[in-house]
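Working notes, beginning with the structure itself.
One protein chain is absent from this view; the other protein chains keep their places.
And now, chain A:
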């Protein structure tokens, strides 16, 4: 087992109180697993990704643990996290387009970063060139400034930089969201390729694009309002979702070849609850067509069949 997250709670501190962006999240990630992490905006998926590598100044670790390869990940201790960052846990950020220093040539920036992490750039130069070619980039990009690259190129450069030290866990946060469809596919395929070649051991692929993640991920985890709703192998989530929220989320996706004759796509009525003072019990109950009296208690995340967890009183 590579990654074990247990009852993780991370809150945002605001003047009006704590925003409970992650409110008790528990899951495991196996070696070599690519897990898609899906959900609406504000459900806590980016927060979960960030929590595993670096809490920003507003985020506070309230409870729970993260274990990577059997060792505790001290997420609340910024200094103790430094040795783990990049080498064990790495990140492709949401803002990959602007993640590179605009006034440094990319190659020079990489060298400075590597040297700062105690790696001799010369030792890794061949590997760097090989990986750049693997994602379809000319090694000449190292002699260029970020502004001279297209968005897709920058995205791929960041991908190569982030995985250069072969981390155990890679968090890819919305890496395809700003790309056009054909580039999305190329990036997604490279990510799988990186896993297959062992550049990264396992990966959490944060996205709101379920149809893309279905094509590349082994498992999909769905979050809603700071809770995990369902986790299962990708095909199961798409074809036989058990949780009402997942069912409605999948139902809201267009299918290839569908026509208007088959009826309009259904959205999910209502909006997610605010996380400043979240409702007790199941957080989806106000929008759930199947809600009943028991939903005022919080449903536990239980394994309903091997590898398939769901948090709903109706499925348990």
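Keep in mind that, in the parts below, contacts are C-beta pairs under 8 Å (C-beta built on N, C-alpha and C of every residue); 3 or more make two chains touch, one makes a residue touch a chain; residues count from 1.
Here is the rule we use: contacts and distances are computed from a predicted model.
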Task: Protein name, per the UniProt record, of whichever chain is missing from view ("Peptide ABC transporter permease", "Probable Ni/Fe-hydrogenase B-type cytochrome subunit", "Glutamyl-tRNA(Gln) amidotransferase subunit A" or "Transcriptional regulator") - done: "Peptide ABC transporter permease"
Task: Chain not shown: contacting residue from A:7, A:72 or A:112 - done: A:112
- [ ] Consider the whole complex, including the chain that is not shown, and state which of A:17, A:63 or A:83 touches that chain.
- [x] A:83
Task: Which residue of A:6, A:101 or A:129 touches the chain not shown here - done: A:101
Task: Hidden-chain contact residue, picked from the options A:36, A:64 or A:93 - done: A:93
Task: Chain not shown, touching residues in chain A - done: 53-54, 56, 81-87, 90-91, 93, 95, 98-105, 112-113, 116-117, 145, 147-148, 150, 158, 161-162
